[in-house]
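Just below is one structure, and these are the notes that go with it.
For this depiction, one protein chain was excluded, whereas all remaining protein chains were kept in their positions.
Order of writing sets the labels: A and B. Residues in every chain begin at 1.
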Amino acid sequence: MKVVNKPIRKKDAMALVTGKPVYTDDIAPKDCLVVKLLRSPHAHAWIEDIDVSKARKVPGIEAVYTYKDVPQKRFTMAGQTYPEPSPYDRLILDQRVRFVGDPVAIIAGKDEKLVDRAMKLIKVQYQVLEPILDFHQAKDNDILIHPEDNWEAKCPVGADNRRNLAASERSTYGEYDKVMDECDIVVEGTYHTKANNQTPMETFRTYTYMDTYGRLNVVSSTQIVFHIRRILGHALDIPKSKIRVIKPRIGGGFGSKQTAVAEVYPAFVTWKTGKPAKLIYTREESQIQASPRHEMEVNCKIGATKDGHIRAIGVYTLSNTGAFGEHGPTTVGLSGHKSISLYGDLEAYRFDYDVVYTNVQAAGAYRGYGATQGIFAVESTVNKLAAELNIDPVKIREMNMVKEGEKMPSYYGETAESCALDRCLARAKEMIKWDEKFPCKDMGNGKVRSVGVSLAMQGSAISGCDVGGATIKLNDDGFYVLTLGAADMGTGCDTILAQIAAEELECDVDRVISYSADTDVSPYDSGSYASSTTYVTGLATMQAANQLKEAIMKTGADMLGVEDTDLLEFDGDYVRSMEDGGKVSLIDIATKSMVNNNQAFQFTANCSSPVSPPPYMVGMAEIEVDKETGHVELLDYAAVVDCGTVINPNLARVQAEGGIVQGIGMVLSENISYTKKGKLRENSFMQYKIPTRLDMGRLRVEFESSYEPTGPYGAKSIGEVVINTPLAALTHAIYNATGLRFYELPITPEQIAMGILEHEN
Amino acid sequence: MQISMILNGKKIMAEAEPDMMLLEFVRMQGCYSVKRGCETANCGLCTVFLDEKPVLSCSTLAVRADGRRVTTLEGLQEEAEEFGVFIANQGAEQCGFCNPGFMMNAIALFRENPYPSEEEIKEYLAGNLCRCSGYEGQLRGILAFLEYKKEMEQKGE
Partner (left out) sequence: MLTFRNYQKVASLEEAYELNQKRANKIIGGMLWMKMENRNIGTAIDLSGLGLDKIEETDDEFSIGCMVTLRELEIHSGLHQYTNGAMRECVRHIVGVQFRNVATIGGSIFGRFGFSDVLTMFMALDAYVELYKGGVVPIRTFARMERDNDILVRVIVKKTPMQVVYMSERYTKTDFPTIACAIAKNSDTVTAVIGARPYRAMCVADETGILKHGITEATARAFGSYVSEHVRTGSNMRGSREYRNHLIKVIVRRAVLRLGGKQNAD
């Protein structure tokens, strides 16, 4: 391979490192109305009266909208394939407010100071209602978050607004109860993770304007241009043909922008006023009204023989979707399906779940999408099993983990066609020097060093659902334009997909220009989430490139006077006749395409896959615990990834490193807590502590590639799996160092220090 | 109020409200590389030079820059490109939003301490948050740049 599997620099790299103005707020028109939102101070309330008359009178204020001004058709803000599994439970502004921070009024004016002044003049009379802040209390509570009649669940996910349920399911495989009874040992634990925030460095922001044709144009920091178009059509109750959505360079996503968090408000302003409008979320707003990870409590039960052979796994997940149901019914599924499946062809499994509404901000999609929480529970339980059986945690995995070719009944019945988990585990073990360091070493100075391990998996796109799209065109001078609907959020897919096209068309990657994403121009693509882009959009890119190559060959054949294209070959620059050595250049063919030409040189392919081949990963952490202060120092993290063929080793490595550090944050420093009134305490970087570069030690990432037959050049995916190992690996290391088992994240130095003290007494 | 300063080597005069921050001011002057990432002075995205010292422009009054020299990445394009290549070669720029602040502070580091150790690099840049890259790629890029710098210096260039 000449271009694929090469560490090629991203196409936008130099623009980004020299600070070029390429983001939403850099390119927004200067005369945009500034849009801001007045937010509810109550976790649950009914607006009895809202008086915006004084605010509207402030000179320079263009408009102030309340629940009285918006369409009454409910919609979802979730970026998913239609019909969305997430309930249609939203209005642009609602008379019932359901969490602290829920928007209550939209104010648009000439500048920020004016808008702030107008906001202070709005008088709201709330009937304060009792909120449900504890997700254990939500199901079947008398208090209903969504009592409204026009709440709707379009898909059968077990949702019932009269029970505060956004989804619910029970499933069993094999004779679960019987097998569990027969097991020599059953180990159990309930693991609690919180509503962690993705904190992309660029907050949510959108600007909107009306174009020459009376259409609403939306430029947004989003991962899902096509879904946004649909969501806005529903929300504003206007035809989708009236909407165009464009995505410029965006400053990170990690799933946060797989929900239409901010778009609907400036869109409404522009649609109503005809004027351009812009809404830039503050960091605080991006903490309190965003789309964080679903808080989950995952109970895991593992039944095994006394020699450590795992026979059955049971998982029950209680998931907190917050005030609205985006991604609630879907994230929960991964907490079982993409965790239990690490152990392949089990005799039996059970997977039950409930997803409940509460009066905190709506959760959404965050890298891992439920698998992160489920794997934390399952891998921690495997570690617990190993400890109770006195079997090395690496060995117990070697005995039980899924192998290439093995069926995974808990993974939608799919088979692990490509799986190098065994090589990943062996290599990680070598890298961290597991045998020397397990379980721990007392350093003699009040500190103890230890190691911990976790496996991980994810998927590659949603099988039978996600659609990748690619259009490729030949231009004069023989360069190509690759038009995409997928969203490069820094991940580098614009470059990776160009690499795939360049490999097919046997040229330098610089000859392929990538353009994304614009709903009027781009081929349909579900968007960048579910680790789909390299896999399904990669396949679409290959197909489109191949179709273009055929057209090039055909024209070359005509120009060379050869009938049978089988007698020709293409080397990227020339179409050559193998018979007589005649050749015609790509440039000449491109020129021909612009004169007296009936042959199209632009091809589009759309691709879905019937399977979702899992990437696999092993993470091993080495830590040093200060037994007196409880401080955990990250010394080393060895990670080995099987993402199939690595399309771009640099970008894949950085993805892994970024995901690992996010995982470290979830375990050691990122907490989410609420006051009694339901206000989020961690509403800034001052309180929500994401890791700084001093909070992680060495990170070492390597690849052990399997070959995925259904993937482009054997590739699978890497975008999400990378966050899934640190939770169990670090919790395991802390146990090995201290003997303390933790079931809730984050684990603070206080919990460790006081736990050790209690132990000693 | 009228404010005058040397912004990226050019003398400018502009109207600014007394409570306007330097961040808003420089963006109004077209220096879009300077980004806002938070409201609590934690992230470092807004780093600019005020008289050669790296400062948080989100917390510096525009009026306090009156009569002084302000530099943003727009005024350091050559240095940014020379050093940035090493970050780009790691793929560590990722979404790029933290990059300008990171580049500014890294350039400040190199000026203060031409050959910093890994510890010194991490500590100096501690106030530059990044969520995409996991920091490791940025460190690799810096170390590669320092190698290159040393080679160039030894060659006498």
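In the analysis below, contacts are C-beta pairs under 8 Å (C-beta built on N, C-alpha and C of every residue); 3 or more make two chains touch, one makes a residue touch a chain.
Worth saying up front: this structure is predicted, and the values here are computed from it rather than measured.
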>> Counting the whole assembly, list the visible chains that the omitted chain makes contact with.
In response: A, B
> Where the complex has a chain not shown, which of B:Gln29, B:Asn42 or B:Gln138 is the residue touching it?
Replying inline: B:Asn42
> Which residue, B:Asp19, B:Glu118 or B:Glu147, contacts the hidden chain when the whole complex is considered?
Replying inline: B:Asp19
> Among B:Met5, B:Val26 or B:Leu56, which residue is in contact with the omitted chain in the full complex?
Replying inline: B:Leu56
>> Could you pull out which residues of chain B are in touch with the chain that's been left out?
In response: 1, 18-19, 21, 39-42, 44, 47, 50, 53-56, 58-61, 63-64, 105, 108, 123-128
> What is the set of chain A residues that contact the non-displayed chain in the whole complex?
Replying inline: 113, 116, 445-446, 626, 628-629, 631, 669, 673, 681, 686-687, 689, 691-692, 694-695, 748-750, 753-754, 757
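One rule holds for everything that comes next: only the chains that are shown with their structure count from here on.
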> If you average the CA atoms of chain A and of chain B, how far apart do the two points sit, in angstrom?
Replying inline: 30
> If you look only at chain B, which of its residues touch chain A in the complex?
Replying inline: 32-35, 37-40, 42-43, 45, 72-74, 77, 80-81, 83-85, 87-100, 103, 122-123, 125-139
> Hey, which residues of chain A end up touching chain B in the complex?
Replying inline: 7, 9-10, 12-23, 26, 198-203, 249-252, 254, 282-284, 489-492, 648, 650-651, 653-654, 656-662, 684-686, 690, 692-694, 696, 699
